[in-house]
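Just one protein chain is left out here, and the rest sit where they should.
Chains here go by letter, A, B and C, matching the order in which they are written, and residues are numbered from 1 within each.
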Amino acid sequence: MKYLYYPGCSLKCTGRSYEESLLAVFKVLGIDYVELDDWNCCGATAYMAVDETKAFAIASRNLALAEQQFKNENEINIIAPCSACYMVLLKTQNFLAQNETELKKIKYALKESGLNYEGKVKIRHPLDVLVNDFGINAITKAVKHPLKGIRAASYYGCQTVRPYATFDDARDPSTMDKIVKAIGAEPVDWPLKTRCCGASLTGTVEQVGLPLCHSILYEAIKKRADVIITSCPLCQFNLECYQTKINKKYNQDLHIGVIYFTQLLGLALGILPPELGMNRLFVKPESVYKSVGGGAAIYV
Amino acid sequence: MFTNLWEEGQLFMSNTYGSTLRIGFYVCHCGHNIASLVDVVDVQKYVAALPGVVVSRDYKYMCSDPGQELIQTDIKEYKLNRIVVASCSPLLHEHTFRVAAEKAGLNPYFFHMVNIRENVSWVHDDRAAATEKAKDLARAAIQRVFFHKPLETKTVPVNPAVLIVGGGISGIHAALTIANAGKHVYLVEREPTIGGHMAMFDKTFPTLDCAACILTPKMSAIKSHPNITLWTYSEVEKVDGFVGNYKVTVKRKPRYVIEELCVGCMDCIEACIYKEAKYPDEFNLGLSKRKPIYIPFPQATPQVVLFDPETCIDFKSHRCKKTCIEACDRNAIDLKQTEKFEEIEVGTVILSTGFKTFDPKLSPQYGYGKFPNVYTSLEIERLVNASGPTSGEVITRDGKSPKSVGIIHCVGSRDEKTNKWCSRVCCMYSLKLAHLIKEHTDAEVYNFYIDMRTPGKGYEEFYDKLMNEGVHFIRGRVAEVTDWAIVPEEENRLTIRVEDTLIGVVRRIPVDMIVLSVGLEPREDASEVRRLFNISCSTEGFFLERHPKLAPVSTFTDGIFIAGACQGPKDIPDSVAQAGAAAAEALSLISAGNIELEPNTAKIIEQYCSGCKSCVPLCPYSAISFKEDVKKAFINEALCKGCGTCVAACPSGSIIQNLFEDEQIFSEIDGLLKFAGIGLKESDTARKEVEHV
Amino acid sequence: MDKSVDVTTFALDNAENGYKDIERRLKYETELDKDFKEKIAEIAHGEKLYSCIQCGTCSATCPVSHYMDYTPRKIIQMVREGFKEDVLKSATVWLCASCYSCSVECPKGIKITDVMYALKREAIITGHYPKHFPTPVLANNFFKQVLKHGRSSEGPLLLKMYLKTNPLMLFKNMKLGFNLWKMGRLSLKTEKIKNKGNLNKLLGGIEKATGTVRKEAAVN
Partner (left out) sequence: MSDNNTKKWEPKIIAFFCNWCTYTAADLAGVSRMKYAPNVRVIRIMCSGRVDPQFILQAFASGADGVLIGGCHPGDCHYSEGNYKMLRRFRLLQKILKIMGVEEDRCRLEWISASEGDKVKSVINDMVERVKKLGPLGIPENLAKLDEEMNVIEDIFKREEVL
């Protein structure tokens, strides 16, 4: 099966290393994909705040583009790695399925731009694809450097599992832990897997956002995690890039690597850190590099 | 082809039994219930113009005494021979009007009822369309009654024995009421002992009298009552028959102990080769252990031990020394016992199968099953009970006395994702548990409630008492129970996160023990039990009563009554009251001695029967037999329950169902769509005039 | 004048003064907008807000409710009772991080996050939104950017937001921004889609569609 890949704006900018690591992992595992032609922004959470119908319209353009690009397929699997994109596309699809009058309007608008939407698209998260399509056993087999002794705290953030718990539990998700176990690392049992990192508030209203990030970092370190792995570009940004600021604010010395789950997986698959975009990190996950040994160890 | 029989003019005459058709039509306002949406006067005028109609009236309340008298006077004065009443559902008042007609000397089955309330005025909002529909329905009825025939009501004797299913407080109370009235009761209980949930409770609200003290005397009264046959560890397998005459098969599961011989000395338990009890004790909800041979609790009734074949060594390997058998000097142990089936005949049945508590694992935010110190309310009932696993000492699973306890109300209740309903008893039992925990420990007790519901005698006063005892009341639904500690006081404890909605502030409250006040649910197999007894369940799965206000313990199946929490969540006083009501309903049937049955049975017109046997296998009651000598089918009227399936299937049209004859239904169909009475073509013109007035 | 718009300054004022402003709390029925709830209930599943039992699960599960001037529970009740201005001026809706916890946990199935979006839109339309509070400014700029280019570009977006709300913050975050740029994680280049005309047609179409539908409704 060939997947369509919808990167979204973040994966081309602040979340570049998410894209780099994801595609590197796909390449090694032989997962076939092609990028969606001329995709546009999903609208994210901010767009919804301004104009709902337009937000759904621009999001559905991507779904329609997918149907155009894969017009001979009956079921199109489109991978949306960014949590916000994933959630917004799902939300759009749900909205259109439940709302006939709005569907008519949007279909009309799509027609104006020469597109059509029939509802053949299935929106998939890379976690879902890796664990449920590719399979945990296959991942285990592909591992070259088991990450022995590494305690990884899975952090899903909000929108991967909320409000649509499509492939995992909304309150206590476990898909990432399955990957952690498959690559020989140890999943950390901790209560903040889906606790909000503050999202855009961390950048905009610091007095609200920073405490949220702080509690997540603090708790992960308290639960003896070596690294936090995440599936959301904004979570990764908030948790990693604000560490200095948080330490200053709380007069603490929190120091923990926050990487994409695809980066951790990639290391176990034998991919070198720069190929996974890990040269872009501010906080190097030293213990992980050490555990991988070999080529990666030089990046410590 | 359907050349309707009634097109043959003769039938018309024969159907009116020698006299001209004289119909009386009555349309009810039902106060404003009907009149507000249906133009009843218009309907009355419209029907008045229909042929055959002699009297047409509208009246405020047809079901009232004056309303019924109106019909009766008209029957006498105008020599009416058909009555049609357009009012509420026939399920409500068909009987009332039939009796009224009968009193005036008319055969009650010359009456027909039109439902213009539940089927029209209550469900529509367009007055013109509703009036139009009411006219159609009335016209169909006028046309239908042409073909009504006088019928005899069958009466059958009522067997005075009563079956009661479920031996909780409701079943116990109903059984004693009926037995004390001198009638025989079969009390069937699934568990090895009667007592139900109430036997597990420590104290009862709001009086705080001990549950065992008030329940156990009733339990032993059951055991010793000469009019009660008590079958515990038994289940109803099969139910046949109908009101007054039910045939019931009861399965008696093997206890591996001969009940008549066992005296409950428990020497066998002592002698079991397991010196230590090591299997979870069901009665204590797994909070303590029992042996493979056990008695559920000290006051269990009957006082008979039983084996758990799942854990007994002898059942697994046949290699046990069988020290239990040696210990029993009455030779009561029989490991070869098998299940037995008893067949009984009863006239009425009372179902009091009770409830089950909500499984809090379905609300994972409260951490039940994840954090050992999160308990259900039922577990706490056992924990505070003097005869419970800790002899009444309130200690957490790690053996500590809690410094603070949180009681979370509405667990599983008032929630779209789990149970939508309010379980009615949780507020009160949470208050009771708060009091008992305070009594047993010196912990701070927090109650987290959405709304405090204390409607009952002495209930609000009990709430007041608790507030004065220093229990914290926080209005807010707990969002989560977490082991995430932010401040040092929260370390190694459970923290409750809740909005104190009365203050408008989110609070984090660390506690050592959490009590989940789980709601009440229908039993898992309520649906199977319902099918067994041919009754209905309401949406949420509790047994459905015939009428929520006026027939709260009756069901749609005559002779089957319901009592207690199987009908909906209720506390002990309400359960007992309902059990009394159900017993009275059963006794009233028994006391009447006979019961009237609807004469809607089917019969075969022998001369038309072609002997094809299509009908024979269709009958679920084996009421149809085939007479080989004449090659005709024959219906045993006593067995027929009047579903009409055979009638619809008969290819030669030789089966008739009383009250639902083909021509009656055909004329109703035609009447709904157009007026097409026989030999009454002038009617069409009459109708048009009225319509265009 | 309008103290409730900026939680931060509001809190600071009080801290400095050591007391809270004395405010009139009485509400007259004439001050309320009784149709407000219907407006908000128009969103998908919006009617569910009528079922709110004020249990406070939303507030308790919300990661930021303790910074809000009104907890989400209060907002729902205020919407139902027509406290239109108070709701639209509140900082609460702009502090919502769209984490969807409340929507998942609500026992009555109220889509609280979506209600918050509806309130954000209402606040922007009516002009009640706090003008110098960063989130609405960010949302508005984001909207314009996507409308214009089809994609969002984080660099220029943040730059604009800081300039419009709090230039001091821009200064404070300069170092972080520089480091990000160095690592290749931030660019000041504006991302664009290739077929801008296609997007324009779509947006034109949706304007036409909503317009025609509105007309139809008026006729009916």
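Here is the rule we use: a contact is a pair of C-beta atoms (placed from the backbone, for glycine too) under 8 Å apart; a residue touches a chain by one contact, two chains touch by 3 or more.
Fair warning: this is a prediction, and the values are worked out from it, not measured in the lab.
Asker: Name every shown chain in contact with the chain that has been left out of the document.
Answerer: Displayed chains contacted by the hidden chain, ordered by label: B.
Asker: Touch as defined at the start, partner being the missing chain; which of B:29, B:98 or B:117 qualifies?
Answerer: Checking each option in B:29, B:98 or B:117, the one touching the absent chain turns out to be B:117.
Asker: Tell me which residue among B:67, B:171, B:292 or B:644 touches the hidden chain in the full complex.
Answerer: For the chain that is not drawn, the touching residue is B:644.
Asker: By the contact definition given up top, give the residues of chain B that touch the hidden chain.
Answerer: Its contact residues with the unshown chain are 2, 89-91, 115, 117-120, 122-126, 129-130, 132-133, 136-137, 140, 531, 534, 536-539, 544, 556-557, 600, 618, 620-621, 641-645, 647-649, 657, 660, 662, 665-666, 668-670, 672-674, 676, 692.
Please note the rule applied: only the chains that are shown with their structure count from here on.
Asker: Would you say A-B or A-C is joined by more C-beta pairs in contact?
Answerer: Ranking A-C and A-B by C-beta contacts puts A-C first.
Asker: Using mean C-alpha positions as chain centres, tell me how far chain A is from chain B in Å, no decimals.
Answerer: Result: the chain centres lie 51 Å from each other.
Asker: Return the residues of chain A touching two or more other chains; collapse runs of consecutive numbers into ranges.
Answerer: Residues 171.
Asker: By the touch rule stated above, which residues of chain C touch at least two different other chains?
Answerer: none
Asker: Report the residues of chain B in contact with chain C in the complex, numbered from low to high.
Answerer: Result: residues 365, 414-417, 450-451, 475-480, 497-501, 504-506 of chain B touch chain C.
Asker: Which of the residues in chain C end up touching chain B in this complex?
Answerer: 53-62, 65-66, 70-71, 73-74, 105, 107-109
Asker: Using the touch definition from the top, list the residues of chain A that touch chain C in their complex.
Answerer: By the definition above, chain A touches chain C via 9-10, 12-14, 16-17, 38-41, 43-54, 57-58, 61, 87, 95, 98-99, 101, 104-106, 108-115, 158-159, 162-163, 165, 170-171, 195-196, 198-201, 203-208, 212, 241, 245, 279-282.
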